[in-house]
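What follows is one structure encoded as structure tokens, with my remarks underneath.
Just one protein chain is left out here, and the rest sit where they should.
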Amino acid sequence: METLIDIKNLRVDFELRSGTVRAVRDVSLTINKGERLGIVGESGAGKSVLGFSLINLISKPGKITNGEIIFQGNDISKYSYEQMRKIRGNRISMIFQDPMMTLNPVLTIGTQMMETVLAHMDVSKKEAEEICLDKLRKVYIPSPEKRLAQYPHEFSGGMRQRIVIAISLLTSPNLIIADEPTTALDVTIQAEIMDLLLELCETENMGLILITHDLAVVSEVTQRIAVLYAGKVVELGTAEQIINNPQHPYTQGLIKALPQMAGGAKRLNQIPGMMPSLRDMPTGCPFEPRCAAKLERCKHEIPTLKELESGTQVACYQRNGGDK
Amino acid sequence: MSAILEIQDVDKHFDISGSILDQIRFTGGKISRKKTVVKAVNNVTLDVQPGETLSIVGESGCGKSTLARTVMGLYQPNKGKIIYRGDRIDNLSSVKMLPYRTKMQMVFQDPYASLNPRMTVRQILEEPVKFHNPGLSRVEVRDKVAEVMLQVGVDPVWATNYPHEFSGGQRQRISIARALVVDPEFIAADEPIAALDVSIQAQILNLLMDAQEKRGLTYLFISHDLSVVEHISNRVAVMYLGCVCELATAKELFTSPRHPYTQALLSAIPKLGGNPGGHVKLSGDVPTPINLPTGCVFNGRCPHANERCTQEIPAQRTLESGTIVACHGVEEGRI
Partner (left out) sequence: MRTRWQRFKDSYMLHSFLRDPVALTCFIILSILVISAFSAPIIAPHDPYDSATIEIMDAQIAPVWSEGGSSKFLLGTDAQGRDLLSTMLYGMRVSIIIGVGAVCLQAFIGIIVGLLSGYVRRLDNILMRIADVQLSFSTYMVAIFIGAIVQTAFGVAGYDKVAVPLLIVIIGLAEWPQYARTVRASVLAERKKEYVEAARVIGLSRVRIMWRHILPNTLSPVLVISTVQVANAIMSEAALSFLGLGMPVTKPSLGSLITAGFEYIFSGSWWITIFPGILLVGLILVINLLGDWVRDFLNPKLYKG
């Protein structure tokens, strides 16, 4: 499998009034061509920051302070603004959560789509229009010719998200980063959008990074899952293994806390406590204060990802995954 | 067993036409007045039995939140009655409504907007107690507040803190404490865990269920999250565009849904470890509650709609299993 993007020891810090906060701690991931990876975590875990940092959308006071992002042989984390412009929206596209915020309400869909095409591709206006219509058809928007002259508020939420997906497809990117693309949509529309994304990844041979808090969605759509906690990847493996055989105590807790896993008992299994605020991280493993399986060393040392025989990588001393 | 709450044939419409200047339209050479009405709740009839958890599920725009607020007296229904333990409450003046305010309480969705940012937790929790029990001494009020704070899992030491100093989950606990501090019998919970993280949701749900058991509460639980609803409900009502499509026990609804909308909804839920695809595809978009379709509100998207569905609003019928469904197709035996 050909590697599409290789993230090595990525670190993102925020210089706030009250001090430096580390949102992403030494994250290493690889995504292969055409592969679908899910990044799962709760709010405050750093998953959106991770997604944004891949295409250097982090603005002050945030900064990538360490690590490399190797894309097509180059470290794009060190790219200048001009160099990054050629990648963003072109080779790597991003879909955000709220389609009403992504689409400019005062411009027609046509204008917004043509703008993207003409910015990255050296084609005539007529050709650009053809590309736009083609992509609108790919996302199953009926009568695309009429749609180009319409404004975003004339569409429903689901349609808008499809248009956003169409825009991200315009330049036939290698990778799409989708940050909670269906959280703001109803369940029935969510199902359609996820089916659509899946189909497009297969037909267009694109990689997908799906960032979400919804374990059920990632289990249906992605092939591999990375579980993020307090800025660190605590578990990384195939979707099947993570869901059916989770290794890290946090992942286990997360899955057991779902109502469908209560197994007939009235009370749900809850994880005590809360995710620590990024401002006061405990020394040692960030999950240690809430962990039922903790060892003495968990208080003082931070475990790193180590691979088990099953192929899953876990960052946990209990599972023999950490450094000795 | 008589119901604790009866919702009889309730309508709630919002007239958003605006002032006379907004309404005037000039079309085809004639001046006319255009009225825009949001028909949020249409002909809803439900009852809630004492001690049960009745959940109302549906997607955005289905009117479930409006229905909950109408039940709690925040809105007046345009038609129909709300009856609490045999007394009609929808037409009461605010003074006459006061005794019911201790019996019926509400928990809201947004933990950040449901607590007054300028009041300390103590003030927020003491206010309902002092308002309804003016005879209590300061110490008694303080004790009651401390007691309820312990019950919801918030240390009474933090009573002098302001809401912004707490996390989302803790704020929701405080909201629940505010509802419990007047010792209610009935609580309407409008998406109480939707805004919380998954690991916190379990904590809050357990808290709600413990409170129900300890105090013998009745819940009207509004949610869009079907897996949560399956876990905690006795009965479930499914709403679409202001109408109740199906009302059944939780078990019955999730194993054999009868209404086509319920079937589509259930198939759309992502399943843990499930395979993609296989969702029932609904055609078209969700229509707005402003221009309701004639006949059955679901007829535009229903895969089984026929001529009758576009003309006649289906009535609620009880099936042998006890499920109540409003669907011509089910009645005719087509589905």
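Letters are used for the chains, namely A and B, taken in the order the chains are written, and counting of residues starts over at 1 for each.
Rule of thumb we're sticking to: contacts are C-beta pairs under 8 Å (C-beta built on N, C-alpha and C of every residue); 3 or more make two chains touch, one makes a residue touch a chain.
Predicted, not measured: the structure shown is a model, and the values here were computed from it.
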item	value
Touch with the omitted chain, as defined above, among B:D11, B:D47 or B:D110	B:D110
Which of B:S17, B:T36 or B:T160 contacts the chain that the document leaves out	B:T160
Missing-chain contacts mapped onto chain B	19, 69, 72-74, 94, 97-98, 101, 104-106, 108-110, 113-119, 127-128, 131-132, 157, 160, 175, 178, 182
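As a working rule, only the chains that are shown with their structure count from here on.
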item	value
Distance from the mean Cα position of chain B to that of chain A, given in whole angstrom	32
Chain A residues within the chain B interface of the complex	42-43, 156, 158-159, 186-192, 194-195, 198, 213-217, 219-221, 239-240, 243-244, 253-255, 257-262, 266-272, 274-275
Complex interface listing, chain B residues touching chain A	59-60, 167, 169, 197-203, 205-206, 209-210, 224, 226-228, 230-232, 264-265, 267-277, 279, 281-282, 285-286
